[in-house]
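Of the protein chains in this complex, one is absent; all others appear in place.
Chain IDs A and B follow the sequence of writing; residue 1 opens each chain.
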Amino acid sequence: MSFFAVDGLTMRFGGLTALDDVSFEVDRGMIFSIIGPNGSGKSTAFNCISGIYQPTAGKIYFEGEGISGLAPHHIARLGIARTFQNIELFSTETTIDNLMLGRHQHMHSGVWSGVAMLGRATSAAREETENRERVQWIIELLDLVRVRDRPVGELPYGTQKRVELARALAMEPKLLLVDEPSAGMNADERAEVAVRMRELRAELDVTILLIEHHVQLAIGLADRVLALNFGKPIAQGAPEEIRQHPEVIKAYLGDG
Amino acid sequence: MLPQVLASGLSAGSIYALMALALVITYKTTEVPNFAQGDMAMVSAFIAYMFLTDFETGFIFAFGVALVFAFLLGVGFEGLLLRRMRKPTHLNLIIMTLGFTLALFGFAGWKWGADQRHFPFPISANEVIRFGSVSISTLSVATILIAGILMLLVFVFFRFTKLGVAMQATQQDPIAARINGVPARAVVGLTFGISSVIGTVAALLTAPLITLDPTLMWDALLKGFAAAVLGGLNTPVGAVLGGYLLGVIENLFGAYVSVEFKSVVAFLIIVIVLWFKPSGLFGRHHERKV
Partner (left out) sequence: MIEPTRDHYQDIRLFTARGSWIKLILLLVVLVSLPLLLPGYRVFTLNYMAVFVIVGLGMNVLVGYTGQVSLGHAGFLAIGAYTMVLLMTRLAVPFPLALVMAGFVSAFFGFLLGLPALRLAGPYLAIATLGFGLAVTQIIAHSALFGGHMGLVVPDATVGPFPLSGDVSKYYVIVGITFVLALGVRNLSVTRVGRAFRAISDSEIAAATMGVDVAYYKTLSFAVSAALTGVAGGLLALMTGFISPGVFTFTLSLMFLAMVVFGGLGSITGAVLGSIVMGYLNLEMDAFQELPVLGPALEGFSERFMSTVGLPNFGWVVTGMLIVFTILIEPRGLYGLWIRALDTTKRSKSTDADLSRSGPGAD
């Protein structure tokens, strides 16, 4: 049984088919890229995996269990974290509070213990302190120390993308879904993203599923690549095969 | 007894249908649930009252002034307040209409006091017409007729006049409408004006039935919302049907179950409908895309 598998995933909105019979498998520790032109169904696939959409047909398996049909928060608790193409941060909250939200499922304080946080020794305070310590290294790893206590809404776009990634990492996921990490970035920043992804994989025990519009970046990073066009899988294989695949070349030339 | 109950239901339902229609046509255009709808109509009814009692004008003139005032109030509310908001989120829009309603409520109380006043009206609420076993007041008959005719006019306006069709086009797709030369901003203002006039007709028909005071339209506002939710906040025809339905259900409940808790029916209907079919009986559901 593979670590993560998608089998015959299909998603229709009314008459529009956004995903058509997509299947792939991801092994533990891989970086798996999904590429495709705009509107090819990449983000729809992520929304199905993280439970935001209920797929029209098909199954999704994570560590041998079927997860399609589960609510988003259940899927998150199984160890799947994600970022969004259009950043979905809690914009009025500070960076650290955004990350602490990533700790939600690892913490336990409820209303009563929260209200009764009367000193350092009370349970809620201890839990808060411990978890803040735990995410500190992520803040340092992603170079967010200077913006730790600033509301994320006022940070530059690139920094917000890093905060979102940090928040997903704070969840200590087994599978990380990264949606367009290099969107809106220049060549230098893209290179930095590539380095960071490799770093993450090396330092954390995390499998990465990557959606990327920028083909070179996606293929360069990946151990395995799936190419979509108009919701249909057109090619799947090792990066070298994909680079030379005629269908892929055609899809991208057509897209301009 | 049943035909009698249905007749009263129809008469009450006419008011709810008018309020529901007024609420729905602005909601469709701007997604604003206008909580000031009731008090805008209440203040307009007081304007008519002022002309009738203080200036002793005729009914037609006084009501005409009230309707013109209502139109301007609607247009002004949209143009001077709603449109100028910095952050027009759902919550802020709702709160804006609530703030406006409180100000209007206070204004009416300040100007005319909280006393319950007798509202002069050309048609009596005490004279009764008999249809077989059913007896209903001339005021109820007039209410049913006037509301019916007005709603028919509104539909004819939106379906068959050039301006009405253009307004509907703007409601459905503001950008496309602008390309076709329909000034979207003017349309939104106009919608609020028309909706305010419809609400005011409801108020003018309610005031002689009960008495005139600043709380005149509170009940009608809730019922209008309940009716609109029942029929579908996005569907004017549905909302009107919802209004009649609510009037009838409420009166049936009052007749056969409990008079005291008649007013609770509207709330129950809201909760039940929203639970099982959030888009209303006649509406279609929209889902948010990520």
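Quick note on the criterion: a contact is a pair of C-beta atoms (placed from the backbone, for glycine too) under 8 Å apart; a residue touches a chain by one contact, two chains touch by 3 or more.
Since this is a predicted model, take the numbers as computed values, not measurements.
Within the whole complex, the absent chain has one touching residue among A:M30, A:A45 or A:A81, and that is A:A81. Of the candidate positions A:M11, A:V26 or A:L89, contact with the hidden chain is made by A:L89. Set against the missing chain, the residues B:A114, B:I129 or B:V257 yield one that touches it, B:A114. Residue-level contact of subunit A with the missing chain is found at 50-52, 71-73, 75-77, 81-82, 84, 88-93, 96-97, 100-102, 104-105, 107-111, 113-118, 120, 124-125, 127-130, 132-133, 136, 140, 145-147, 155-156, 159, 167, 171.
The missing chain lies against subunit B, touching residues 27, 31-33, 35, 81, 84-87, 90-92, 94-96, 98-114, 214, 218, 222, 225-226, 229, 233, 260-261, 263-264, 266-268, 270-271, 274-275, 278, 290.
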